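With one protein chain held back, the other chains of the complex are shown just where they sit.
Chain IDs A and B follow the sequence of writing; residue 1 opens each chain.
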Amino acid sequence: MNSKPVSTESYTPPRVLEGSHSYKTITEKISSIVLTKHQPVAWIVTTAIGFVFVNILGVSVSYLLLKGIGIWGNNIPVGWAFDIINFVWWIGIGHAGTLISAILLLLRQDWRTSINRFAEAMTLFAVACAAMFPLIHTGRPWLAAYWLFPYPNSMSLWPQFRSPLIWDVFAVSTYGSVSLLFWYVGLVPDLATFRDRAKNRVAQYLYGALALGWRGSARHWQRYETAYLLLAGMSTPLVLSVHTIVSFDFSVGILPGWHATIFPPYFVAGAIYAGFAMVLTLAIPLRRLYGLQDFITMRHLENMAKVTLVTGLMVVYGYAMEAFFAWYSANAFETFMIVNRTTGPYAWAYWMLIVCNGLVPQVLWKKSIRTNTIWLFFVALIVSVGMWLERFVIIVTSLHRDFVPSSWGMYYPTIWDFSTFFGTIGLFVTLMFLFIRVLPMISIFEMRTLVPEAKVKGAEGH
Amino acid sequence: MDGQKPIYGLMAEFDDATALVEATKRTYDAGYRKVDAYSPFPIEPAWEALHADDRRVQLLVLCGGIIGALAGFGLCYWTQVIAYPLNIGGRPFNSWPSFIPVTFEVTILIASFTAVISMFALNGLPMPYHPVFNVPAFARASEDRFFLAIEATDPKFDRARTLEFMNGLGARAVNEVEP
Partner (left out) sequence: MDFSAVRSRLAGADGRFYWRSLGELADTNEFREYLHREFPEQASEWNDPKGRRQFLKLMSASLALAGVGACTKQPPEAIVPYVRQPEDIVPGRPLFFASAIPLAGYAQPVLVESHMGRPTKIEGNPDHPASLGATDAITQAAVLGLYDPDRAQTTTFRTEVTAWNTFLSAMQSALAAQKATQGEGIRFLTEPITSPSLAELMASVLQDFPRARWHQYDPMSRSGVAATADTEPIYQFDKADVVLGLDADFLCCGPGALRYTRDFTNRRRVTDDNKSMNRLYAVESTPTLTGAKADHRLPLKASEIEPFARALAGAAGVTASGTAEAGRAWTADEQKWIAAVAKDLGAHRGRSVVVAGEYQPPAVHALARSLNEALGNVGTTVRYVPAVYTRPTDQTASIADLARAMDAGDVQLLVIMGVNPVFTAPSNLRFAEKLAKVGLAVYHGLYTDETANLCHWNIAATHPLETWGDPRAYDGTVTIMQPLVAPLYEGRSEHELICAFTQQPGRRTGDLVKEYWTRAFSGQSGWTIRTSDGQTFPSADAFWRRAVHDGFIPGTALTDGGQATPFKPGPPPSAPAAVTPVPVADPPADVAARPPQAVPPATQPQPPSAPSISGTSSGNLEIIFRPDPTVWDGRFANNGWLQELPKPLTKLTWDTAAWISRRLAAQHGLRNGDVVELRYRGSVAAMPVMIVPGQPESSVTVFFGYGRSMAGRVGNASEVSARFNAFLLRTSDAPWFGSGLEIVKTGERYLLASTQEHHAMEGRNTVRVATLAEYSEHPDIIHGMGHTPPRTMTLYPEHEFTSHKWGMTIDLTSCMGCSACVAACTAENNIPVVGKEQVSKGREMLWLRVDSYFSTGTAEELEHLANPQMFSQPVPCMQCELAPCEVVCPVAATAHSSEGLNDMVYNRCVGTRYCSNNCPYKVRRFNFMLYADWTTQSLEALRNPDVTVRSRGVMEKCTYCVQRINQARVDAKREDRAIRDGEIVTACQAVCPADAIVFGDLNDPQSRVAKLRAQQRNYGLLEDLNTRPRTTFLAALRNPNPELEAPAQRTTTGH
């Protein structure tokens, strides 16, 4: 069903499957990345570096639990800083995966096929990194962990369901578990492939167990495709709802710079923006590293570049509207908020953000740049930086000068803020590379459908 | 067939999807019902040829969604209005607009789990053992080969005649599947 014949009109876009591939070559190519004893040096080095940062994260969090969040730079009035910035940043990145798998699936974009698998993995790991922060940002996760979930208790106390933070708890945990389901369901047929190809007994058992005895029966495929489609259908509103709810954390507040109705769409666009940028950041080196140019073709990269460009423009529109509302509302606090953003002590962050998110991505209008992996890679990196800065501007700059001038203050991050942040990046990289090592980073069975012979002659389309 | 040890059924092996679909159609037209087609990727014509069209997953997901919605809103309403009503910022106990996000998330959560669980359950998975795996060649069912199996329990099944029939399907090979 997700196998569409490549249209044969005058314009033929680059194919989503380059070279002459058969079921066998595809299967072998992708599974050989995992079912081998040898890994490229790059993999070992990157994973090692990532692991170092995982340890830094461990130290930072332990010290945090020991001393409290006083080790960070947070204060009154800036009660939230790196902790929530990182949370929103990671969650945003975590949107691309489900988006590609679900929305592009519904839109029948066959070019999603070769990137959805690791995009979903990326989603899971990004959400894992993100979910850490709401827990640790209280400095007492043992409380946050069990008081934020509703369960009967002796004090018959319950969460306060008017708080966006509780909405967050539900949204993020739902998003995490549904993404995991989605990812796993997609994996099952490929796990069966690994089960049948693995030489090593342990691997055979493990993959076999995970494959649940999948045997590719047509009757199974029928229910499988139904369920997969339903999942996609439900994940689509879910993925939109998650960042909408994250944006509620701010727009439900009364703070100038937070309290804006445009936040949900603007945040969702930002999430897609950041997500695609991160997919590009990962896809380009991996593709080179494992010689997957045939599967992740220029067309994929270019399409992703286009999505990045479009969502980037939406985000810029958001910035413009914030400024416009500030002026149009004629509300002294709102007006001051924008003036302070653009000329206040944190103006550097705002203008860097405009450069990273507003100006730089405009180079993607040029096809020669969209099709140049080096350029794409760095543009994507810059976008990730820009999106982090966006959250910095929204959170810190709005908080540090709010209503009563007497309580205005400044925020300066400490070494622990940075170590925690870079620690999560290390965690993300490590998980990502471990995933590449043990699971097919490209959906094999879906790639098979792209092979010309996969089209059943005489069968009417649907 | 006397004296021969019982078998699970017969399995034909094909090279490509089109052949499989063809064979499946003919098998079904020949009146066989306990038939199954195995392929390394989903082939819609294949299950259409088997007239396999199970709608129960959709139905269950709908029920899951409805239950989720009720559970989500019920949780908010019961805790905030009945179990422990508190004056929070002067808002009414039943601040229903604030309950919508949670309601929505719970709906999706339960519906999604229903979808996956019901799919695997109806597929009879997980199933650690299945006779088809006794055919050595079947290992490639997850790679690049296509199989059609007729079960011995099919009323129309006759070991000799069915074998003959299957040989006529243009398969690259027909194997007996041990139970």
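Rule of thumb we're sticking to: a residue touches a chain if its C-beta (ideal position, glycine included) is under 8 Å from a C-beta of that chain, and two chains touch if they have at least 3 such contacts.
The shown structure was predicted, so the numbers you read here are calculated from the model rather than taken from an experiment.
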Hidden partner chain, touching residue among A:42, A:157, A:369 or A:385: A:157
Which of A:35, A:121 or A:166 contacts the chain that the document leaves out: A:166
Contact partner of the left-out chain, one of A:22, A:36 or A:407: A:407
Per the touch definition above, residue among B:62, B:86 or B:127 touching the missing chain: B:86
Missing-partner contacts on subunit A, residue numbers: 67-70, 73-80, 137-140, 143-144, 147-148, 157-160, 162-166, 169, 249, 252-255, 332, 336, 399, 402-410
Residues of subunit B (touch criterion as defined above) contacting the omitted chain: 86-92, 95
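By our rule, only the chains that are shown with their structure count from here on.
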Centre-to-centre distance between subunit B and subunit A (centres being mean Cα positions), rounded to whole Å: 30
Touching residues on subunit B, where the partner in the complex is subunit A: 16-18, 21, 24, 36-48, 50, 52-54, 57-58, 61, 75-76, 79-80, 83-84, 86, 88-89, 91, 95, 98-99, 101-102, 104-106, 108-109, 111-113, 115-116, 118-120, 122-123, 125-130, 132-133, 138-144
Residues on subunit A engaged by subunit B in the complex (per definition of touch): 1, 22-24, 27, 150, 156-162, 164, 166-167, 170-171, 174, 177-178, 181-182, 184-185, 189, 192-193, 195-197, 208, 212-227, 230-231, 234-235, 237-238, 241, 245, 248, 445-446, 448-449, 453-459, 462
